[in-house]
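Note that this complex is displayed minus one protein chain, with the remaining chains in position.
Each chain gets a letter, A and B, in the order it is written, and its residues are counted from 1.
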Amino acid sequence: MRFSADEWLALHELHAEYAAALDARDLDRWPALFTENCSYKLQSRENFERGLPLCILHLDSRAMLADRVYGARETIYHDPYAQRHVGGPPRLLAREGDALVTETPVLVVRTKRDAMPEVLLAGRYLDRVVPTAEGLRFAQRWLVFDNDLLANSIVDPA
Amino acid sequence: MRFSADEWLALHELHAEYAAALDARDLDRWPALFTENCSYKLQSRENFERGLPLCILHLDSRAMLADRVYGARETIYHDPYAQRHVGGPPRLLAREGDALVTETPVLVVRTKRDAMPEVLLAGRYLDRVVPTAEGLRFAQRWLVFDNDLLANSIVDPA
Partner (left out) sequence: MRFSADEWLALHELHAEYAAALDARDLDRWPALFTENCSYKLQSRENFERGLPLCILHLDSRAMLADRVYGARETIYHDPYAQRHVGGPPRLLAREGDALVTETPVLVVRTKRDAMPEVLLAGRYLDRVVPTAEGLRFAQRWLVFDNDLLANSIVDPA
């Protein structure tokens, strides 16, 4: 199952916007990349594959995403760090009406002050993207990460 | 030398299928991405550049790939781990008849239980892909990795 050239370009535009917003820690741009009703999860592969509900983050509306942004910026006291997302290519799993169901490998590299970059998360995004008046948006973005161990707390979305 | 849009989309579909099969450890999907007669190698850059024959893996038919899958799943007792492939973009080195000769950078990140992800292999794929009735397939896929040191044994293909 293969993307059209238009789908490829539009999907990568969305993926690049997503990574750039988080990696610049410009978190206000993050909820705007989702639909009003949406599902965002950050979950370990172990729990995902066993169908267990526990997630690091589980948010299911754009308003909840905005709330998390507020929390990450204003209420959590933590050691500052920068993220860097690399990954791809995306894989087209299904077309469901207008929606594209895709899977995309990702590494999230974290860098703290006075430390070398480290791989914080290795995993894949399980996405459902839909066309909207503003372009493609995430109706679902789940980051299922391979590592059951986490190096310290995760504050920002990934 | 540049890919056409169709080549780009078809090649990325193959690359994404390949990574997804290994990263899901759904190894039965792996040999099906090669032609019946094929060449798969996993070799250090040091040996590759000096023309030395020693490889970690060297398989030259789809049947040998299937045999390795059996071995990796049924006969080797090892500490379990997950792989995650990221990399690209591919570079077109030559068109030879119907075949595309390409080079693609890759990182293979390994995650063990109760441990952080680590870069297992950094290197590049040297591929020859050909059209078949099932779509593009690897007539050759060699992973030449930069690191002469390996962190523990490699069980699965990469």
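FYI, contacts are C-beta pairs under 8 Å (C-beta built on N, C-alpha and C of every residue); 3 or more make two chains touch, one makes a residue touch a chain.
Just so it is clear, the structure is predicted and the values come from calculations on it, not from any experiment.
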Omitted-chain contact residue, chosen from A:Cys55, A:Ala82 or A:Ala151: A:Ala82
Chain A residues touching the chain left out here are 5, 8-10, 12-13, 15-17, 19-20, 23, 82, 84-86, 88, 107, 109, 111, 113-119
Touching the unshown chain, chain B contributes residues 1-5, 8, 45, 86-92, 103, 105-107, 118-119, 121-124, 146-149, 151
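In this section, only the chains that are shown with their structure count from here on.
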Which whole number of Å gives the spacing of the CA centres of chain A and chain B? 26
